[in-house]
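Missing here is one protein chain; the remaining ones are kept as they sit in the complex.
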Amino acid sequence: MCVSCFTQNFWNLLVLGLADGFLYALIAIGYTLVYGVLQLINFAHSEVFMSGGFAGYFILNAVIGTSSPGGVVSVGLVVLGIAGGAMAGGGVAFLLERVAYRPLRRRHAPRLAFLISAIGASFFLYNMAGKEFGRDAVEIPAPFTSGPVFSVFGAPVTTYYLVIAISAITMLIFLDRVVAGSKLGKGIRAVAQDAETASLMGVNIDRVISQTFVLGGLLGGAAGFLFGLNTGVVYTMGFTPALKAFTAAVLGGIGNIRGAMLGGLLLGVVENFGAGLFGTQWRDVVSFGILVLVLLVRPTGLLGERLGRSA
Amino acid sequence: MSTATIDVPHAARVEGDLITAIENLTLSFGGLTVLYDVSLNQRRGEILAVIGPNGAGKTSFFNCLTGVYKPQEGSIVFHSRSGRTSPIVGSKKHPLLVRALEPGGIVPGWWMGWRAVNTKPHRVNHLGIARTFQTTRLFNALTAFENVKVGVEARQHTGPIGAMLRLPRTRREEREGDARAIELLDFVGLRERGNELASSLPFGDRRRLEIARALGTQPELLLLDEPAAGTNPAEKLDLAQLIQRVSGTGVSVLLIEHDMGLVMSLAERIIVLNFGRVIAAGTPAQVQRDPAVVEAYLGASHKPVAGGEEGQ
Partner (left out) sequence: MTLSGAAASTLPGAQAPPQGPVTGQPRLSWLRRLMGSEDARRLLSCVLGLLVLAVMTGPEGSASAPLSGFTGSLFHLRALVFIGLGFVLWAVITLRRRFGERARQASDWVSSAPRRLVTNRQARYGIYLALLAFAVVYPMVLSQFWQNVLVDQIGIYVLLALGLNVVVGYAGLLDLGYIAFYALGAYSAAYWTGALAVHPPITLNPFWAIPLAILAAMLAGVVLGAPTLRLRGDYLAIVTLGFGEIIQIVATNLQGVTGGASGPASVIPHFSVHVLGVHYRWGLADLPYYYLLLGFVVIVLVVFHSLENSRVGRAWTAIREDEIAAESAGINVLKYKVLAFSIGASTSGFAGMLWASQVGYIDSTLFTVQLSILVLVLVIFGGMGSLPGAVVGAAVLQWFPWFLRVHPLFGFQQQDLFIYLGALLIVMMIFRPEGLLPSRRRKREIGLAEHGIGTADAMSEPGGEP
């Protein structure tokens, strides 16, 4: 343990943590939404994330090629990448619900069956991606040249962090509005509260569930692209961030959308503080420790469970 | 609404050889209070009935008694035949906190001094209280015989090692368990149907099977949650006889019922709940004449009752 490494890098770690935290929040929303309507953990959400990364890579690779864009073009490219990632994520999530969830739902299969088929889907998807897109990590061509824009107490905030923060905040606000205001949002909350009654009241459950998957997939896919911008894209990229995003969802209270946002940011920061204290190789161990700790002490999370009541 | 309008009848708190003593039980979910200050006692060997219209809090009361719900206030104490006194529920405010320092009683809370007693459902069963459910909850993929055996085995001691190695004690317990399960199936009149799946039994038989399973755990007190719900008159008669026979074996019976006919014929004493309060108590004849009861029941049939029956 190295306390001075931590105190010296406090602001650096905080900035880094918030950047990670925004990504975790985006992914965690997917878990929380699906959990809200189905009371199930979507184990294949990691692959939704991964597909976003690949879509962003292919699009930017085709558009940018070897040029080094700047200015307004950069903004356009980032938006394009996010849109591409989101579309891919949404598409994969949609297919996932159709293939791995809906047939089981039709048969009132036991919960265990859903978890198992989701795990199957996850393994199928990421290994398939490895087969079709190659098994080596590739780098997304940079849509902008990242450098420090300003600094917070000596901690540089780079363009990349700003891009993450701005796009994540935009998407989170958008999502919050959707769930609070739109017809879909009402449907989601109704199904989360009581699916049976909702269906009696004329809510098309199948459609709501499907759209919920897509909604979560859009954010997850976008997060995949943003993540891939920095670390590159590889078929196994989904596993660890998704596990952490799940931790974030539990930390904030699974099924609770604002909880997922809060949990994501908190986890990102705490994890990076932990990495500063114990060394970066123990990063994942820190967030796993947080998961177990939350489950032990407050399994309902910080803001409590249930989508319908508190979001 | 003031609570003092009804003087809680003395009949709800009887003296004598008690099996349970329930004092000042208050339970609420969020803002909704389902039980207000409920106090009642049951004598050993007695058939006691708790009645009331839908939503009166009967099932919630049962769930408190079996450790499923954790009431905010009040205490429930169980006196077993061996003379041991065990708290099932005791809130922070209650003096029971000071008294009940025994296993299964108070545990030190890790964040603040003492925590209230809340015995887990399986511990409640081990103390000697067995229950049935309003909507029968059997192990549907097991046979009737196996269902009863699960109950019987709750009192056995075979552990994983014994089970793996089939030690002599395991075999002996297995034989005893089989014999006891058959005996109980016989007792409830299901001996011939022992090898049928629980899910394939007709409704009335499912009720009786659930009672057999509960009896398998060798209870001193049997809680029956609306056993007559959904049964036809013939089955109801059978059921009444069965409950009489159960009582005859020395088991105290606490009955929640909606059906007045069954209760009047069976119960020695009746407690009436309405909107979570005890509104009357006494012998069937006394209760029948009580104006508060008449009003509660007639009123309930005239206007819709607020709130449904609490689930389990």
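As written, the chains take the letters A and B, and residue 1 is the first residue of each chain.
By definition in this document, a residue touches a chain if its C-beta (ideal position, glycine included) is under 8 Å from a C-beta of that chain, and two chains touch if they have at least 3 such contacts.
Here the structure is a predicted model, which means the values were calculated and not measured.
Novice: Indicate each shown chain that the hidden chain touches within the full complex.
Specialist: Displayed chains contacted by the hidden chain, ordered by label: A, B.
Novice: Which of A:11, A:94, A:124 or A:160 sits in contact with the chain that's absent?
Specialist: Reading the full complex, the residue touching the unseen chain is A:124.
Novice: Identify the residue among B:173, B:220 or B:238 that touches the chain left out of the display.
Specialist: In the complete complex, the chain left out is touched by residue B:173.
Novice: Specify the residue from the set A:6, A:133 or A:160 that touches the hidden chain.
Specialist: Reading the full complex, the residue touching the unseen chain is A:133.
Novice: Contact with the hidden chain only, please: which chain B residues?
Specialist: That gives, for chain B, the contact residues 27-29, 63, 66, 68-70, 120-122, 124-126, 130-131, 133, 137-143, 146, 149-151, 153-156, 158-160, 163-166, 170, 173-174, 177, 195-197, 199-202, 213-214, 216-217, 312.
Novice: Which positions on chain A touch the chain that was left off?
Specialist: With respect to the unshown chain, the touching residues of chain A are 40-41, 43, 54, 57-58, 99-100, 103-104, 107-117, 119-125, 127-128, 130-136, 138, 239-240, 243, 246-247, 250, 281-282, 284-285, 288, 291-292, 295-296, 299.
To be clear about the criterion, only the chains that are shown with their structure count from here on.
Novice: I'd like to verify one number: the distance from the centre of chain A to the centre of chain B, where each centre is the average of its C-alpha atoms, in whole angstrom.
Specialist: Centre-to-centre distance between chain A and chain B: 47 Å.
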